[in-house]
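Dropping a structure here in structure tokens format, bear with me for questions.
Note that this complex is displayed minus one protein chain, with the remaining chains in position.
Our next item is chain A:
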């Protein structure tokens, strides 16, 4: 799959408490599948996907799609692996912070995950998308949409209620994160004289049009 035949390599990292659905979320995103069996991630893993990104930004030129190779790091939520997974925070350009809508503690821990990110990521205000996962389990919901949105607003990050099981808002969440990165990248390069942190990313710009290409359709790469 990694044949170098793409325009950008973008690295994301999924983090959150154990059992919130990070692995399932990424698997749903890359393969469109869901496996309900819980197999805890051993330390760290990653998945890859090739997508096409179109934007009206300076690099977009005449709206030609950019081929993006996305590397999605999947971290173990278990405390046991914490020192290991934290070492990978620095390598990611964007983060998918997940909690479980049916587990209040995982939502309460979002605050702690945020501070971990602020400490260990490549910069103090990395691009993050907050996802309340397992939205399909309505009867077991323990976190209200309101309070989750409030928290996301407080941090100035987008919020999605996703379901790795039925796919709801999974690709949208990742697409929004991708869009944030691409926009930031342009800002970084064009306005590099502006100190870091004063230009905050604040949500979906609505300009981009992201479509996916399944690697099998490309024909060239052998995953």
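Everything below uses one rule, namely that a contact is a pair of C-beta atoms (placed from the backbone, for glycine too) under 8 Å apart; a residue touches a chain by one contact, two chains touch by 3 or more; residues count from 1.
In this text, contacts and distances are computed from a predicted model.
Colleague: Of the options "Synaptotagmin-like 2a", "ATP synthase subunit delta, mitochondrial", "Nucleolar complex protein 14" or "Cytoplasmic tRNA 2-thiolation protein 1", which is the UniProt protein name for the chain that has been left out of view?
Modeller: The correct option from "Synaptotagmin-like 2a", "ATP synthase subunit delta, mitochondrial", "Nucleolar complex protein 14" or "Cytoplasmic tRNA 2-thiolation protein 1" is "Synaptotagmin-like 2a", the UniProt name of the unshown chain.
Colleague: Since one chain has been left out of the picture, which residues of chain A touch it in the full complex?
Modeller: Spelled out for chain A, the touching residues are 2-4, 6-9, 35, 37, 39-46, 48, 59, 71, 79-84, 86-91, 93, 105, 108-109, 111-116, 118-120, 122-124, 185-186, 188-190, 192, 196.
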